[in-house]
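Inspection log for the structure reproduced underneath, given as structure tokens.
One protein chain is absent from this view; the other protein chains keep their places.
Labels for the chains are A and B, by order of writing; each one numbers its residues from 1.
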Amino acid sequence: MAMNDDAAFWSILAYLISGLVFWGGAGALADHFLSTHFLLIIGLILGMGSSFWLIWLRFLKS
Amino acid sequence: MHTLLSQANSGFVPPSSADFDFAPIFGNSILFTKPVLLVFFSVILAGSFFTLSARKAAIVPSKLQFAGESIYTFIRNELGRDVIGPEFMRFVPFLFSLFVFILTNNIFGVVPLLQFPTMSHIGFPIGITIFSYVTYHYVAIKKHGLKKYVTDICFMPGIPKPVYLILTPVELLTYLVTRPLTLSMRLFANMFAGHLLLLVFTLGGEYLLTSGLILKFLSLFSFSFAIGLSFFELGIQALQAYIFTLLTALYIAGALADEH
Partner (left out) sequence: MTGTLAIVGFGLSTIGPGTATGLIFAAYISGVARQPEARSILQPIAFLGFALAEALALFGLVLAFVLK
């Protein structure tokens, strides 16, 4: 899928931000209510992983 | 000299986001301030310019007609035909008014006496982003049907089923929030930072003028830097208007495309 470079650039940035915000935010909320400290980091890594997976599926697979 | 030194001791107050708040023009109503006035002025300015340039359409164009037509041709060919494809003519009026509106409002940032880019207030970029957001989602839903569109976004083919639990929220957040947010934030942040940069150098030069004799000469550098940066800002303002319109056209093209 040879997408236009500008669209691909900003879509990739949007994917990275939303993955971090969603799962990092979920981790931070869980930390807040369970009063732990490690869930935020796990959430950030999970979010980054899911962003990379989606980018791979959308832009790199074919 | 003593008064000047005492003024210098009072310290330089750097510009902040408080410099972007304006007093109301009529009475106490915060609904009508300088940015709102500039928006109305830009609409009148752009409307009268293109009405005048298209009124006496001739085969051998006058200078005014040539200017208006070259902007229109640029949007129609570069952003409409080359990006959207065969159905581009429906979207050319929207793209054209979007480009002209953003360009006029951005260039107000370096026009003497006006000197405020309207888009450096976050409300205005969000407002115009809502237009393009509604447009590209509406186009996609009308083309593919609501059910297929939502399924296309939420469920990517070719991954095991439990992974959807992790990936679908991220995908939904990207399509519904992050992509329009980056669209408006980029325009806002560029205009905000550019105006703040110009403020730093002009206010700094003004402050140096009130200081000692040697610093007065240094204020020359600050002012000339501000003038040079104004031309740099002019380039950025035109570029941001172009990028906003280009990305709107690209999202419409993506909505019209068969697969996502």
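The rule is short, and it goes like this: contacts are C-beta pairs under 8 Å (C-beta built on N, C-alpha and C of every residue); 3 or more make two chains touch, one makes a residue touch a chain.
Please read all numbers here as calculations on a predicted model, not as lab measurements.
**Student:** One chain isn't displayed here. Which of the visible ones does it touch?
**Tutor:** Spelled out, the missing chain touches these shown chains: A.
**Student:** Against the chain that's been left off, what residues of subunit A make contact? List them.
**Tutor:** Residue positions of subunit A that touch the missing chain: 2-3, 5, 8-9, 12-13, 16-17, 20, 24, 28, 40, 44, 48, 51-52, 55-56, 59-60.
Convention: only the chains that are shown with their structure count from here on.
**Student:** Where on subunit A does subunit B make contact in their complex?
**Tutor:** Subunit A residues touching subunit B: 4, 6-7, 10-11, 13-15, 17-19, 21-23, 46-47, 50-51, 53-54, 57-58, 61.
**Student:** Help me check something: in the complex, which residues belonging to subunit B touch subunit A?
**Tutor:** The touching residues are 83, 156, 158-159, 163, 166-167, 169-171, 173-174, 177-179, 182-183, 243, 246-247, 250-251, 253-254.
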